[in-house]
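Here's a structure for you.
Note that this complex is displayed minus one protein chain, with the remaining chains in position.
Let's look at subunit A:
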Amino acid sequence: MLKVEGLYKRFSISNGKTIAPIQDLHFSLEPSTSIGIAGPSGIGKSSILKCLHRTYLCTQGNIWYDSMLYGWINLAEASERQIIEIRTYEVSYVSQFLRVIPRVSCLDIVAGELFPMIENMEAARIQAKDILQRLGIPEKLWTLYPATFSGGEKQRINLAKSLIKKPRLLLLDEPTASLDENMKEKVVELLLEMKKEGTAMIGVFHDWETMDVIVDHVLDMTPSTASQ
């Protein structure tokens, strides 16, 4: 469902210098499978995810994605409106940082993600409660604003925001980085369940244990082996 062909990303930074984290990258991904991106810090693992999500514009190359809405579409060239629709219904990116409108309760932040699909806030909240519960967010936190939550809690709110939409393609940027063992297990269980239901995943994982359980193929970014 995803074919990346000859992907390059170059950043032009001040005084004419460039950084090129991604050079001639090729890989493909089927439904219900997952790829883990490995390599040292700063090598461009997150950059790959951000290119797939179009948070970064690719310098060169194609990202073919078999979308429900549009059929095969090149995410590197699709219109912004198409990308917005695809992000709403199909592809979701879980970042390491939670960035949300201030003074909205965590329950409503998660429920709000369903708004394009569900008009009724109460119905959306029921699903949001379910996913928050599964991710181990204590009920007493649901009506609070996440600004003062712990790192691990914020991270799980981020996961809840993405997972509630049951995306077809999930881009995971260190989704378990600040979680303890117990919480990690809950997250892994949920991810495996979604994978079984057809979700394809590409992730950068901090710990090898989680990576081992979730990932089918490893994309090694260590220099000189930059393609699979």
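Heads up, the rule we're going with is that a contact is a pair of C-beta atoms (placed from the backbone, for glycine too) under 8 Å apart; a residue touches a chain by one contact, two chains touch by 3 or more; residues count from 1.
Basically, contacts and distances are computed from a predicted model.
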Listed names "Uncaracterized surface protein containing fasciclin (FAS1) repeats", "3-isopropylmalate dehydratase", "Putative phosphonate transport system ATP-binding protein" or "Formate dehydrogenase, gamma subunit", with the criterion being the UniProt name of the chain not displayed: "Putative phosphonate transport system ATP-binding protein"
Hidden-chain contact residue, picked from the options A:T55, A:N74, A:Q133 or A:S178: A:T55
Residue of A:K17, A:R99 or A:K196 touching the missing chain in the full complex: A:R99
Interface with the undisplayed chain - residues on subunit A: 11, 50, 53-57, 69-70, 80-81, 83-85, 99, 101-104, 112, 115
